[in-house]
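Before anything else, here's the structure in question.
Here the complex is missing a single protein chain, while all its other protein chains stay put.
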Amino acid sequence: MADTRFFDRAGPFTLAQIYKAARLDPLVESAPSFVDIGRLEDAGPDQVTFFDNIKYRDALRSTRAGACFVHPDYADEVPAGTLAIVTPQPYKAYALTAQIFYPGVKPAATIHAASHVADDAVIGVGTTIEAGAVIESGAQIGANCWIGANTVIGRGVVLGDGCIIGANATVSHTVIGNHVRLYPGVRIGQDGFGFAIDPAGHIKVPQLGRVVIEDGVEIGANTAIDRGAIGDTHIGAGCWIDNLVQIGHNVRLGRGCVIVSQVGIAGSTVLGDFVVLAGQAGIAGHLKIGSGVRVAAQSGVMRDIPPKSDVMGSPAMPIKQYMRQVATLTRLTRKRGKDD
Amino acid sequence: MADTRFFDRAGPFTLAQIYKAARLDPLVESAPSFVDIGRLEDAGPDQVTFFDNIKYRDALRSTRAGACFVHPDYADEVPAGTLAIVTPQPYKAYALTAQIFYPGVKPAATIHAASHVADDAVIGVGTTIEAGAVIESGAQIGANCWIGANTVIGRGVVLGDGCIIGANATVSHTVIGNHVRLYPGVRIGQDGFGFAIDPAGHIKVPQLGRVVIEDGVEIGANTAIDRGAIGDTHIGAGCWIDNLVQIGHNVRLGRGCVIVSQVGIAGSTVLGDFVVLAGQAGIAGHLKIGSGVRVAAQSGVMRDIPPKSDVMGSPAMPIKQYMRQVATLTRLTRKRGKDD
Partner (left out) sequence: MADTRFFDRAGPFTLAQIYKAARLDPLVESAPSFVDIGRLEDAGPDQVTFFDNIKYRDALRSTRAGACFVHPDYADEVPAGTLAIVTPQPYKAYALTAQIFYPGVKPAATIHAASHVADDAVIGVGTTIEAGAVIESGAQIGANCWIGANTVIGRGVVLGDGCIIGANATVSHTVIGNHVRLYPGVRIGQDGFGFAIDPAGHIKVPQLGRVVIEDGVEIGANTAIDRGAIGDTHIGAGCWIDNLVQIGHNVRLGRGCVIVSQVGIAGSTVLGDFVVLAGQAGIAGHLKIGSGVRVAAQSGVMRDIPPKSDVMGSPAMPIKQYMRQVATLTRLTRKRGKDD
């Protein structure tokens, strides 16, 4: 399925191995075995697929896949020729299975002759550094990391083990945990947007903090995270941040937050755990956004939000209130049309 | 007109040559000749200009240009000293004429000693590779391409002929046609935003597709296009994509789409041909946007849109309905003000 110019496939794996990978109850029998994962619509008898979106129900009913992860509610819609692997979380099971078929590129543990590593930088065992990468004075890179081509790791930056940094990225003034991935073109640790307004010329406020990124964080392409003005900008463990996101100085994200593409979070705002900000949402500065809050796409948050609230609109309000406002305006406009 | 530190000018060209370049009916006489293009307000007698925006009508009436591309409706407003070259598409004629005066930098057909080209990469005839560029294993670059300084072309990437890739760009997992231009800082082919939500730590879904870009596409600075999760992200021939745009995994664009700056298109959404998305618009995932649809700036599209519709608002609706809603709210607010 995947283009072998770009991807290396492992396997084949037996059904028992797949159960184990997908964290399902152990299976005694190990046959049959599978050579790949695939989509409902084009997976063959030696491939494993999944069903997780009601839009693809027809594809489920006509799939030719060898096996299919499926929620109990839809198990009886799996065709006779396909083995239904029933689980309450079919997408998770698929993700884990895909990971064993496509384990990703392993670090080559080579430091390219055309990279530039400062004499006093520390590079861990098994770490790869590609051509043109620059590792500045005092930086510490953990074991089994991958530093992409032409990426710049600034003075004193710390990376834990197993981090993957894409090409053409820039990281400065930052301390990073383990198993963090930065995509190509990320900018982390540069000056925040800090100055005192002055008609004779705005006066720069030195930005003296850092960025701290905990374990297991992913940060998308061309995203920018500024370091703190005083104190740190903080990204909690397991946060997923998409492309082209802006995170201002001294912002704090709790654990497991999901920040979708083109979101902006202004300075000193604090998010709890598992907050979800949908695409292009904007959050003003110095706010508190409670754990479990979900902000709809393009919303503009101008006030604190209590935990577990769903908000929408610009300015953002509880989603039910927003929907009522939309309905009111639609009704009044229609009525007026009749009056004319 | 153009600063010669940055631009090389060709010419002079005779009027007949300009007619030919602008794809107008052939002209027998070849005099006069012109040395440059210019703006209405400052072009001189040896320069060609154009009129295409009613805002500049005064500038048309007082222009000193030697010749002016102009729509038939305005031909009689061209001053006596200026030759009116009448065409229904004056801006197109200007574009084609400007192309002969400023043909752009030709590839030098040199591979810089400080670039890093893998032994098994294939580089076409006439292709230039600048300092610091990295071409990874198995990549195939066509003829007469230009690969900018410090750009990284990943393993197995394919480029057709005549492609121009700006500096500091990153391309991986991608197959590109002919005459494609990528501006500085583009990120193409990185992992999409794919994971299964899990309180114990979101689980990464391997992103196993590619990006396919057809002929004649332009992609603006710092734009990000993620590769497919399974299957491809696809950009149709002749699409023009501006700066800082986000295109998620498995998005498909038809031919000739125009995607203005800071637009975001979420995963698996499919656009027809000649769709126009104005600046900062956002399109949710898994939608179908018909051919010829136009989406106004900052709009948020949450549903499928039939072909040739114009929509506006967040959430987006037919533009007439949106305008009526704006009028209703204005009227009710004014009325209330009077009641107070």
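Order as written gives the chain letters A and B; numbering starts at 1 within each chain.
The rule we apply is simple: a residue touches a chain if its C-beta (ideal position, glycine included) is under 8 Å from a C-beta of that chain, and two chains touch if they have at least 3 such contacts.
Computed from a predicted model, the values in this text were never measured in an experiment.
A.B. asks: From the listed residues A:209, A:254 or A:272, report the one that touches the chain absent from this view.
C.D. replies: Hidden-chain contact among the options goes to A:209.
A.B. asks: Among B:132, B:192 or B:272, choose the residue that contacts the chain missing from this document, as touch is defined above.
C.D. replies: B:132
A.B. asks: Just one of A:11, A:107, A:124 or A:138 touches the chain that is missing; which is it?
C.D. replies: A:138
A.B. asks: For the chain not shown, which residue from B:20, B:39 or B:286 touches it across the whole complex?
C.D. replies: Residue touching the chain left out of view: B:39.
A.B. asks: Can you list where chain B touches the absent chain?
C.D. replies: That gives, for chain B, the contact residues 1-3, 5-7, 37-39, 53, 55, 89, 91-92, 94-96, 98-99, 101-102, 104, 112, 114, 130-132, 148-150, 166-168, 183-185, 216, 218, 220-222, 237-238, 240, 242-244, 256, 258, 260-262, 274, 279-280, 297-298, 314, 326, 329-330, 332-333, 336-337.
A.B. asks: What is the set of chain A residues that contact the non-displayed chain in the whole complex?
C.D. replies: Touch set of chain A with respect to the missing chain: 114, 116, 132, 134, 136, 138, 150-152, 154-156, 158, 168-170, 172-173, 185, 187, 190-191, 193, 195-199, 201-206, 208-210, 222, 224, 226, 230-231, 244, 246, 248, 262, 264, 266, 280, 282, 284, 286, 298, 300, 314-315, 321, 324-325, 328-329, 331-332.
Note that in this section only the chains that are shown with their structure count from here on.
A.B. asks: What whole-Å value do you get for the distance between chain A and chain B if each is reduced to the mean of its CA atoms?
C.D. replies: Chain A and chain B have C-alpha centres separated by 28 Å.
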